[in-house]
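Reading through the structure tokens given below for one structure.
Only one protein chain is missing; all other protein chains are in place.
On to chain A.
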Amino acid sequence: MFRRSAARSGTSRTNGREPAGEALRLVGVGRTYGSDESAVTALDGVTLGLARGTFTAVMGPSGSGKSTLLQCAAGLDRPDRGIVMVDGTELSGNGEAALTRWRRERIGFVFQQYNLLPTLTVEQNTVLPLKLAGRRVDRRRTRETLAAVGLGDRLGHLPDQLSGGQRQRVAIARALVTEPRVVFADEPTGALDTRSAREVLELLRDAVRVHGRTVVMVTHDPVAASYADQVVFLADGRLAGTLHAPSVEAVAERLVHLGDEAAHEAHEAHRRDVRGGGPRTGV
């Protein structure tokens, strides 16, 4: 019931028009690192749409472009080609300052290494994005958010005084406090024990189910992915299929066969491009 039109993702048939209710839309997004002979195509024309209020996991082997996809979609990196839209607004502007302003209006982040400021308390870390954006800080709401992630009694602690799981929950509170259109989580459970990981994943799922947020999570862990509504697979910088209502076993099995699918997908993409004469640079 939380999946709605997300079923369209991965088919890459839509041609850039943005259907209503989409929190994130990528159209033909490509990113190449390096130049000339040493160029590496990390993303190769990814087209993807994610409905509001969905929880999506992005999976794929190392070097499949997961992190690049996340960085491009989140406005941390500019794609070489293609369009990124969050909540109907295109990623625009040049320079870090412009990108930062675009991001902080729309995006929340949760990182594997938490990326909390070690010199700020739990409460100060949580309100930092609001302060930086020059927005009003509602202390009561902040405390409610922190209480909701189970840290209501740790407001004055420094990150050093918290466990990994607690730090990640601060990071989640910080990501949610700005009420972003999309929350991007990059391996949020990568550094956690199983119990803390479960708590973090449940919080992310609640953010979607209870508060209607949209969450995109890059992970390599089938258990983590099974918390999502759908899993988008990536191989060699291209989409390699989608799995709805994923179970741990189905995800694991799909990952094993990802190599074959990637080859197939590449073949299909090539045929499409030849037929459609679409723009195709790189490689």
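Criterion: a residue touches a chain if its C-beta (ideal position, glycine included) is under 8 Å from a C-beta of that chain, and two chains touch if they have at least 3 such contacts; residues count from 1.
Basically, contacts and distances are computed from a predicted model.
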>> Tell me the UniProt protein name of the chain this structure doesn't show, selecting from "Nitrous oxide reductase family maturation protein NosD", "ABC transporter permease", "Aromatic-ring-hydroxylating dioxygenase subunit beta" or "Heme exporter protein B".
In response: "ABC transporter permease"
> Thinking of the whole complex, not just what is shown, which of A:R25, A:R52, A:K66 or A:R103 touches the missing chain?
Replying inline: A:R103
> Given the contact definition stated above, which residue among A:V40, A:L132 or A:A147 touches the chain not shown here?
Replying inline: A:L132
> In the full complex, which of A:L117, A:A147 or A:A245 touches the chain missing from this view?
Replying inline: A:L117
> On chain A, what residues meet the omitted chain?
Replying inline: 71, 76-77, 96-97, 100-101, 103-104, 109, 111, 113, 115-120, 124, 128-129, 131-134, 158, 160, 174, 178
